Each structure stands twice: as structure tokens, then as C-alpha cells.
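In this view, the complex is presented without one of its protein chains, the others remaining in place.
Chain IDs A and B follow the sequence of writing; residue 1 opens each chain.
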Amino acid sequence: QRQIDTLNTTPIIPITKQQLLSNVDVIMNMRFAFRNEFPDGEYEHSRFAMEQFRFEIRGKILDKLYFRFRDRYTRDPATQSQDNISRSTDLAYVRFDPNEHWKIYAGKLCADWGGFEFDANPIEIYEYSDIVEYADNFLSGVGLGYVTKSKQEFTVQLLNSRTATFNELYDSAAVPGIREAKFPYAAVANWRGNFLDGKITTIWSYSIFKEAHSEYMNYIALGNQVSLKKFNLQYDFKLSWEQLDRKMLVSDWTKQIGIAAAQKTKYMSHWVRADVPITKKVNLFFVGMVDYAYWRDNPDPTAPEKLRTAWGYIPGIEVYPFKNYNLKVFGNFIGRSYKYSDYAKTTLQQSDHNDFRISVGIISPLLVL
Amino acid sequence: QRQIDTLNTTPIIPITKQQLLSNVDVIMNMRFAFRNEFPDGEYEHSRFAMEQFRFEIRGKILDKLYFRFRDRYTRDPATQSQDNISRSTDLAYVRFDPNEHWKIYAGKLCADWGGFEFDANPIEIYEYSDIVEYADNFLSGVGLGYVTKSKQEFTVQLLNSRTATFNELYDSAAVPGIREAKFPYAAVANWRGNFLDGKITTIWSYSIFKEAHSEYMNYIALGNQVSLKKFNLQYDFKLSWEQLDRKMLVSDWTKQIGIAAAQKTKYMSHWVRADVPITKKVNLFFVGMVDYAYWRDNPDPTAPEKLRTAWGYIPGIEVYPFKNYNLKVFGNFIGRSYKYSDYAKTTLQQSDHNDFRISVGIISPLLVL
Partner (left out) sequence: QRQIDTLNTTPIIPITKQQLLSNVDVIMNMRFAFRNEFPDGEYEHSRFAMEQFRFEIRGKILDKLYFRFRDRYTRDPATQSQDNISRSTDLAYVRFDPNEHWKIYAGKLCADWGGFEFDANPIEIYEYSDIVEYADNFLSGVGLGYVTKSKQEFTVQLLNSRTATFNELYDSAAVPGIREAKFPYAAVANWRGNFLDGKITTIWSYSIFKEAHSEYMNYIALGNQVSLKKFNLQYDFKLSWEQLDRKMLVSDWTKQIGIAAAQKTKYMSHWVRADVPITKKVNLFFVGMVDYAYWRDNPDPTAPEKLRTAWGYIPGIEVYPFKNYNLKVFGNFIGRSYKYSDYAKTTLQQSDHNDFRISVGIISPLLVL
């Protein structure tokens, strides 16, 4: 008798709330580091920095209905003219899975460009390759996905090609003859392959962007992963042809000769990450990357297309102090080496430099609720 | 014996927490659309846009004590000089209900101006009438409410009249002889009527704003609703007399003749929304509105007071794909027609235009926790 009374006086959380509380996660994605910076090889600066801090809410909010929101505290919030939402907000979308095979989603999305570097949680990437660093990666639009029984996943997305308007990005006087597109879109096709029980996985994608009237950008990313018990290897190849320079790296250099918006640029990138878990708690890794920047529209026909080669190499160690909890303490060395072509050095007034930094810190997608 | 052990090892959420988790909701108010825009009748732009995205926490946090917070990710956050809180924050207040009849609340509030257009969740309003669009709607202050047994509700509020200072809003050189008020307040009286078991409801209000020393604004909103099983009709009449132009629409036009802050302006608005549910999942609606802008201080005595008539008409369809869940997919047509008086055309250099847009999208106050 008494036990029943006791139970009755306990406020019971309503079932719908229990489902939400069970299925929705609140996460603080954090990477905090003590950085020692050596621009051009000389020690110049030490500081503590919150390299990443992204607040996230995600989960199942109704049977077959999912939600995801992620917002940064490390980027100035500024409402964007194209999609009307803050630049600090990475993700804000709903997803509906009518059955186990199909997904449909809409909102501000992560463009499904593939490659394992891009696909990782940003707190895991100590330094992005140029081709990812200088892209607009969070765009508004819709997506449709299909997963086969053998876990192959196919996705198509239709997105705005950017968050700012054409005129905000380009000085229209600088690109005579180029007209703003009526619908500047990005169309993405992605395949996530899965072979040998997940031992080999792929994230391959092709995207086309309409940057302006009759001006397109084509982007291919081919991500490949081998996951073994004692070894994990990822290799991404990425290539972007840009009729109107969108990464703005080449344009930044051609400004020196009066060309504020370069045309016919090309960016190519190789990226590799190898992980060797030494024990359950200790992981050694190495990231290597090289980015090439080309300008195929040089008015000087004798000049070579390649303007810059940017190398990156990041050896490091990651230690997991907690059992079954995704928090790691890391130490790494980040080296970057920028080599310009003779043409870029003499005509565009660029010069080679070698920067590196040594960091220790912590990384965790902290589950706080 | 063993079952008891099992129960004891289960962490039990404390009672006070269970009450909070039961009574507090975390909501993401979202409207996402694919917009096709036809300024002056010609197709010019398509884009995906997050038309609304407001993060909300609200509920009962203690017996008789309520809290509500709402913040936008679609507006630049900027601390306001008058009330010291971000412009992106709509609501941040606590409410105390000493008994079932009385409510008292304080903080950053929604001014209780009434009219059904203004009272709706912003995600439901595809396009606001001018008189609401150009008003400061979220203001800091206090409110007192009384609900009768027959569900009539009476509210009075005392608020700051704005979030920015007089000098931030008006070029003081442009309004010679007008002094800043020591307490620029808005006082609001509101009646929410309820008749025939809710079949007829009203939200009527009268407000007075002290904009500057001896300069007032008077605002009347008369909202009326008929709710039948197969038909819902809302009609709002709104009227604002402004000794110092506050909506800034007339001032925007009189700038052409050197008057940066117009005086003695008047804005009047009719707004109607009709909803016809076809089935449980499908709703047809039509919104119509007309806004008039008057200038009663024209130095030219022969000029008519009315400067502009702005029409709006929004037919559309809303589909609820989920049972018992407030998410809808919509399609609509938004037409706006701006007609200026001959005086406004010739002297103030304005010209008529007809804009429209066609959108499809989703609306939901997503309950995420």
C-alpha cells in the first residue's frame, strides 16, 4: 500500500518528454590548445586558444523525424544576405526518414562533399587543407539520401552556392561582362561506399556550382579509408575547376597586377591521415597534405599555370584518459611550407615561407545533456 | 530481492529536476523556404532561405513561476543602449501567477499590442503588414494581467518605448525644438475577449508612446477572430498616429525634400486571414492586407495627406504530414503592390511597384527537449 503511495507522489516525466530526453543530445564540441607559433621558423608567440567551440543539439524529435543544430562561439555571428541565417550557424535542419532506406532533409546543411578530412567533426582537424579551408561549407538547401541493404549510401543535394551575394563577394567592376546568376546553386552527388564489413569505406562526390551567369565551378572529392584493427588510413583527392575564382587565393595574388577577381583557376589537393593505436588509450597519427593552386587564364602565355604548392605535415599523439569517453589530450607539430613559382615570386610579388606551431590541448565532443 | 537491487542501482532523477524536465520546453522555431522572387513582376532570383530561426526555452520553473526566453539566429546580435540586451533576443522574462486570475511579469517582453497577426508565432506570418514590420515589437518592462472566470483577459504593460536612444534613431539636428524625453515609455492596455466557447475571440489594445518631450504616438489595434469547425477568420484593424514619425516610412520619402524626420504621420492597416481546412492534413488559407501611410504635416497645404497604399495578398496551402505534430509543408504566393499618390510621385520621387514571390517550405516550432 505504502509503496504505491510513494510512487504516486513522484512526478513522472511525460512519455513524449522521456523520448526526447532519451533521443536528443546536447553537445559542446571543444578543442582547446596551448599553441606555440613559429612563423617563418622563428618563435614568436605562445597563447592559449579555444580553437573550436561549437554548441550542438541533435537527435530524434519524433518517430522518423530528426533535427540538428550547431552554432560556433568562435566566429562572429552575422546574418547572411543569401540565406538569412547567421554565419556562425553551421547546421539547422530537419530530416525525415520515411523508411530505413530513404532520407530527406532541408535547412542549413553541411554540403555533402565527401573526403574524410571534410567529413570529420571539425574539432578533429588540426589544420585544414587549403581547398577545404577556403570553401563555403555550410549552405542552405535540400538533400535526398538512399541507403542500400549492403550499406552503400547515395545522396543528392541542391543548395545555394554561397551565403553571401555575388556583389558582396566580387567587385562587379572587376569582372566586366560577368552577370549575377538568377539562381546561384550547388548540386552535389555523393556516394558513401562500404566494403568488407567496413574495412574499406569511401566518400566520393561530384559537385557543380553556378557562380554567375554561365560561370561554373566543378568539384570532385574522392575520399578513401582502410580501417584495420591496428591501423587506420585515410586518403582524399580533391580537385576544383573554377571559371570564376571562388577560393580567392589566386585572386589574392593577382591583385598585384590589377586583377581583383581571377578567372579559370584550379585547385588540387592530396590529403592523407594515418592512425596507429599503440594501446587502447594512446593513438599515434600523421597527417600529410599538399595543395596546388593554378591560374589558367594568365595573360602572359609563357607563364606556367601552377602558382603555389602548399605542403602540410602534422605528426602527433592522442591520449584518451577516460574509459569509454571521447575526450582526448593531444600533442602535435603542425608544419606548413608555401612554395611559389618563379612567376608568382617575380610578377605577383609572393615569397616562400615555412611556418610551424607546436600545440598541446584537449579535444572532446562533450555530451552535456 | 534482486529486483530491488536493480532498482537501487538506477540513478533516479531528483524530483525538482523531474518537474523542470516535465514543465520546461526547448523549441527551435523554424521556417525554411525555397523562394523565387519577382521584384516588379520579373523573375530575378531563387534561393533557399532560413526565413525564421528562433531558439526558445520556456515553461514552469517553480510552482507559480514561469520563464520564457527566445533568441534569433537570423538577426545580428547587438547590445542595445536603452535596455542593454541583444537586439536578437525577443523575450527574456519571468512571470509570477499568484493565483489563477492574476499574472505579473517583468523583463524583455513582447508588447501586448494585439491583433491576431502580431499575436501569432512569427514563423506563421509569411509577410508582415507595414504597421507591424516597421515597429519595435520586443521591449523591456513590466506587465500585469487579470483573467476573469469567463476567460476574458485584461493586461496593462509599462515598457521602454524603444531599444535604442532618441539620438540613435533621430538626427537631432533634423528635428529642431524636439527634446529627448526623460522617460520614453510605452503604456499598453489590452483586452482578450472570449465569447461563445471560444468561437469568437478578440485581441484589442490601446497604447500610448512617449517618443520625445511632448511628442506622443497613439496606437490602436482591434483583432477579431471567428473560429468554426471548417472555417477560421481573423480580421485586424490597426491605426497609429505619430507626432514624430516612428515607422520611418514617411521620413524615408520626405528625405527627398530635406525632411529627415517627418512629423504628424499616420499609418492605418487592415489585415485579414481566412483558413479553410480541407482535410485533417490540408489547410487552404488566404491573407489580405492594405497599409496606408499619411503625412499630415505637409508644408504644401494643397497636397493630400495620403502618400502610399500598400496592398498585400497571400494565397497558399499548408500540409501537415505528421499526425499530432505541428510541422507543416507550405506553398504560397506573396504579392505586394505599392501605389503612391501623385504628390509622392512627383515631389518625393517615389514610383509604384508590384513585387511578388513564390515559395515552398516548412514551418515548425520544433520541440527538441
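Structural remarks
Note that a residue touches a chain if its C-beta (ideal position, glycine included) is under 8 Å from a C-beta of that chain, and two chains touch if they have at least 3 such contacts.
Since the model is a prediction, treat every value here as computed from it, not as a measurement.
Considering B:Phe69, B:Tyr134 or B:Trp311, the position touching the chain not shown turns out to be B:Phe69 (whole complex).
Even with one chain removed from view, chain A keeps its contact list with that chain: residues 13, 15, 18-19, 21-22, 26, 28, 30, 32, 34, 43-51, 53, 73-77, 321-322, 325, 327, 361-362, 364, 366-369.
One chain is missing from the display, and on chain B it is touched by residues 10-14, 17, 20-21, 24, 26, 57, 59, 61-62, 65, 67, 69, 71, 77-79, 82-86, 89, 92-94, 96, 106-108, 140-142, 159-160, 182-185, 369.
To be clear about the criterion, only the chains that are shown with their structure count from here on.
Overlaying the C-alpha trace of chain A on that of chain B calls for a turn of 120°, given as a multiple of 5.
A separation of 37 Å divides the Cα centre of chain A from that of chain B.
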